[in-house]
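Excluded from the complex is one protein chain; the other protein chains are retained at their positions.
Up next is chain A:
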Amino acid sequence: MAAGFKTAEPLEYHRSFLKENCRPDGRELGEFRPTTLNTSSISTADGSALVKIGNTTVICGIKAELTVPPSDAPNRGYIVPNVDLPPLCSSKFRPGPPGEQAQAASQFIADVIESSDLINMEELCIEKSKLCWVLYCDIMCLDYDGNLLDACIIVLLAALKNAQLPEVTINKETDLAEADIQKKKPLKIHRHPVGSSFAVFDDSVILVDPTAEEESLSTALLTVVTDEEDRLCAVHKPGGTSLSGEKLQHCINRAITRNKEIRKLVDKVTESTKTAK
């Protein structure tokens, strides 16, 4: 009977749980789903990671290539993130060119990388105006159950921490680049941005870490990205109903606690891979 009610009146079904201050999957309003992280998932990539937030599964692979730096920034390398939402992850994505959600997510990740100063781009430059690294980060969602942006940020951070780049020297005689595959160095990560997503229900209740159903029934979505110094790297609210100042402050406080939890997780996983080697 509950299954029938859920299909016929999904909004009332969710409201009846919210009255008791909990959600259909048993979580509290401010509780995140269990998050698991795995690195070095793709052996052919220079760095990779897989994250699961509840059922949402996102994988990231990093390929580093050598290229000429752009003429307006000759002493910096660059990172090209791309978020792909294939039809595999959910029935609402059809095959073909990337849809609006995928493109908006790619732009958001590119903005977070730039805003948070994740990597110093000048360290990616090997020789000014001649050679630099470009990191292609391909983020693919394997199972879409809401909260895509948080998962993308975590998986990108973990994959960059996992990435190892060979040392490159330019041969003075032939003027060609030589990569020494035996010597590999990890990237230096300056900041650790972590995102927290919220869904606003009925203009009044704020749910943390919404599932796909909760996202479709919500009246507004908000993602707050903080770094380890409690500075905000992004406050992304792409429309929907309005949010008052104190609710926004409440979300920011929750995001700051979440940052500490995820950082511990990423550090633990990085440590375990190092000791395993």
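As a convention for this text, contacts are C-beta pairs under 8 Å (C-beta built on N, C-alpha and C of every residue); 3 or more make two chains touch, one makes a residue touch a chain; residues count from 1.
In this section, contacts and distances are computed from a predicted model.
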Per UniProt, and picking from "Exosome complex component RRP46", "Pleckstrin homology domain-containing family J member 1", "DNA-directed RNA polymerases I and III subunit RPAC1" or "Spermatogenesis-associated protein 17", the hidden chain is "Exosome complex component RRP46"
Among A:28, A:114 or A:271, contact with the omitted chain is made only by A:114
Of A:67, A:129 or A:241, the residue that touches the missing chain is A:241
Touch assignment to the omitted chain, from A:16, A:249 or A:273, lands on A:249
Contact residues on chain A toward the hidden chain run 100-101, 103-104, 106-108, 110-111, 114-117, 219-220, 222, 227, 230-245, 248-249, 252
